[in-house]
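Every protein chain but one is kept in place in this view of the complex.
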Amino acid sequence: MTSIAAEAAAEPSYLKAGYTLRSWLLTTDHKRIAVLYMISLTAFFFLGGAAAAAVRLNLITPEGAVLTADGYNKAFTIHGVIMVWFFLIPSIPATFGNFMIPLAIGARDLAFPKLNLASWYILILGAAFTIYALVAGGVDTGWTFYTPYSTMFSNTHVVAAIVGVFISGFSSIFTGLNFIVTIHKLRAPGMTWFRLPIFVWSHYATSLILVLATPVLAITLILIAAERLLGIGVFDPALGGDPLLFQHLFWFYSHPAVYIMILPAMGVITELVTTFSRRRVFGYSFVAFASLAIALLSFLVWGHHMFVSGQSMYAGMMFSILSFLVAVPSAIKVYNWTATLYKGQIALDTPMLYAMGFIGLFVVGGLTGLFLASLAIDVHVTDTYFVVAHFHYIMVGATVMGFLGALHYWWPKITGRMYPEWWGRISAAFVFFGFNLTFFPQFILGYLGMPRRYFSYPPEFQVLNVMSSAGASILAVAYLFPFCYLLWSLRYGKIAGPNPWGATGLEWTTSSPPPKHNFPEIPVVTQEAYAYPVAPDGGAHHGGATHHG
Amino acid sequence: MEPTKSVELWPTQLSHHAQQVDWVILSFTALLVVLVLPVFAAMIYFAVKYRRGSKADRSPSASRNVWLETSWSVIPFLLAGVFFVWAASLYFDLFHPPADSLGINVLAKQWMWKFEHPGGQREIDTLHVPVDTPVELTMISEDVIHSLFFPALRIKQDVLPGRYTRLWFKADKVGEYHLHCAEFCGTDHSRMGGSLIVLDPEGYQRWLDHAGTDTSLAAAGEALFRKYGCSGCHGANSSVRAPNLVGVYGSPVPLDGGGTVIADERYIRDSVLYPKKQVAAGYKPIMPTFQGQVSEEDLLKLIAYIRSLS
Partner (left out) sequence: MAETQLIVHEPFREAAQQREADALGMWVFLATEAMMFGGLFFALIVIRVIHPQGAQEATNELDMWLGGLNSALLLTSSLTTTLAVTAARNGARGFTIGCLLASAALGAAFLCVKGYEYYVDYTKGLIPAVGKPFPIETTGAELFINGYFVSTGLHAIHLFIGICLAIGLATVVWLRRVPLPGRSIVVEMTGRYWHFVDMVWIFLYPVLYLMDRGG
């Protein structure tokens, strides 16, 4: 192990393989492309976050504090569109998946490096259209683009926004395609399917959803554009169309999309829990197959968004029971993570704090999902703040926690530097606290009957709304902390060794940061994943290594 | 009366259904807490006991156990299945209004709710109903999708353009409650709401008399029946061969080319707008379409008239 890292460290790291802008913008190195994604996604995250701040600020008073009704509608739309398509969907796959999958399976790059770079440019092009729609005057349909409002009634820049989303879809498709081919064909000798880290398994499941669900979104958006621009009636009854057809097509994509966001985070959490308890994951095959089961079931539950839409009663019951079924593989994961801790060597470093926070928030988000799958409860709480709280627990609570956990865990590998541990722990605590203060009151608001997408609301809801907004301001600050100290650590952070956490996994055998071609020689795998305990060489202690990449 | 409170932590229960829904969510929550608390407790306990450097027993243990894993997946699922059945049966009830319901028409448009009582009384954004009486709403939208939401009754239903949807309830407490639009419908979505006012039967009658109108819905429909020329063919003295509409509402109609259909609101609406879609057996498809000529509001009146003939 040490020898590979030492040999790798003799080569210049991928960061030193060229310093010009051109060497970054035309790179085909998956690691550099991952860094490009990381920078752009951070920008999108703060843009979407600014819109969220405007929304929360406005809801401090019942009659709307700072925005006009139209301005508010545009703010929550841009928040949703940017966060869903330009942050959450690419978030973990395009950054950590891109960076780590080749390293984790012992490959030199993804199967199609040029396509990988093209995917980034496609995402940026899509974002350009969407941001144009924002600057040119905004969009007010909500991220769901429900017809016939979006096609015939909204006077805003719907087409520019959906063109942006449409284009970004190709980025998802190509990324998913690249991952599938890479995982199938580029595994190092000895790296069998059941020796793959769970992180890779979960990305495989995610990629299946990406390539199979995204095209349905594409066709749906084409139909919206056709109706809006050419008057080809598909969804508007006034033109002979059917508005529910849109909802079926849209949710056929958008429900699996939720699993695109959560599955990679589940993979990250498995890595973190094993590393920081130095234990094999409990029930490896259950956890691996649970990812595939979730991916499969995700295609069969879209109708649970439509219990009050006018679809038939029997369809409602069928989608309800199928949605209950999704809880099973999700529960398996939670139980298995907990069982992994048993008899471990647990260290509560920052990534582990995020992992435990993830489990807590994911459980709350998942169980409130069961409430929503229960028909009579859903009739009351759908389209209220209860739903808003539920999916934020999953998408922000769980996925963003997973993203931040991954960021801290692999930061030494990506940059060669350690982040300041104390600041890391403080921020993790603040994120957890701020998040719960923001979103827990929204469950109550929803049950009390506050509909979502409301610019103004009855005065009895004010206290809970103010609590939520206060939490949002804490959360905003808590997100800024890592941004600052991670930048700081790029220059002043302690030098990280090849394996600062004492983790298994091929990515930890090469130097930090890795050389351009990842490994001096393609490694040969002889062990199962998570073969703890790791031999105490190879710099397996905190910052104890002195290799320099 | 809820709108006067400044904070509330649990919404008013205005119907038996609302109580039932509250029972489902409360007992479901209790079950889930029982299932989840041990997991959280174990997580924290392990994190302390097995913290790095502690002297806990770490003798080797299995890293898998199929029976354990199967049972902790299947048992909670079966327990949760009870709640699936309970919630689904309440949902089933929502689709089956009592036969003696008071029928009220609802027309949604950006951004107002229009309600029409059987006697022709109309109101906007406020709905008066009698207490302890089942009320069935027949709803349609003139533009985009809306959703009529009564938090105190724990029910909502999307209101679609081009298609009737229904909602029924039986309020059991006199008072004033919120109603909202729950499906995003544009600029003033958040202001597309108002009040549900539940009155005792005498109060409701007084309100009907006070809001009185010269013509009931059916009577207004009869006038329209003549105005649009329907009576020219469907009237008793017509020379054109067209179905007589007396008694047709709610009864089965044999169709040209086989099959029958119950003559409900949807069938009558479709027959006016798309007469060739389902032609009654034995008649020629000679009726012209009235698409684009009859407004949704007039359609509801025509239906009320045809209903009054049975």
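Letters A and B mark the chains in the order given here, with residues in each chain numbered from 1 onward.
Note that a contact is a pair of C-beta atoms (placed from the backbone, for glycine too) under 8 Å apart; a residue touches a chain by one contact, two chains touch by 3 or more.
Values in this document were obtained by computation on a predicted structure and should not be read as measured data.
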{"item": "Sole contact to the chain not displayed, among A:A10, A:I39, A:I219 or A:L480", "value": "A:I219"}
{"item": "Sole residue of A:A50, A:A65, A:V211 or A:M313 that reaches the chain not shown, by the stated touch rule", "value": "A:V211"}
{"item": "Given A:A17, A:V181, A:L348 or A:I495, the one touching the chain that is not displayed", "value": "A:V181"}
{"item": "Sites on subunit B contacted by the missing partner chain, in the whole complex", "value": "270, 274, 276-277, 289, 291"}
{"item": "Touching residues on subunit A - with respect to the absent chain", "value": "102, 107-113, 173, 176-178, 180-181, 184-186, 211-216, 218-220, 222-223, 226, 230-234, 239-242, 245, 249, 252, 522"}
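Here is the rule we go by: only the chains that are shown with their structure count from here on.
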{"item": "Mean-CA-position distance for subunit B and subunit A (Å)", "value": "36"}
{"item": "Residues on subunit A engaged by subunit B in the complex (per definition of touch)", "value": "69-70, 73, 140-142, 144, 146, 148-149, 152-154, 236-238, 243-244, 277, 279-286, 307-310, 313, 316-317, 320-321, 324-325, 327-329, 331-332, 334-336, 338, 341-348, 356, 359-360, 363, 367, 370-371, 373-380, 382-384, 444, 447-449, 451-460, 462-464"}
{"item": "Interfacial residue positions of subunit B with respect to subunit A in the complex", "value": "2-3, 5-11, 17, 20-21, 24-25, 28, 32, 36, 39-40, 42-43, 46-47, 50-52, 56-59, 61, 63-65, 69, 72-74, 76-77, 80-81, 83-84, 86-88, 90-92, 94-95, 110, 143-145, 147, 149, 151-152, 154-158, 160-163, 165, 178, 180-191"}
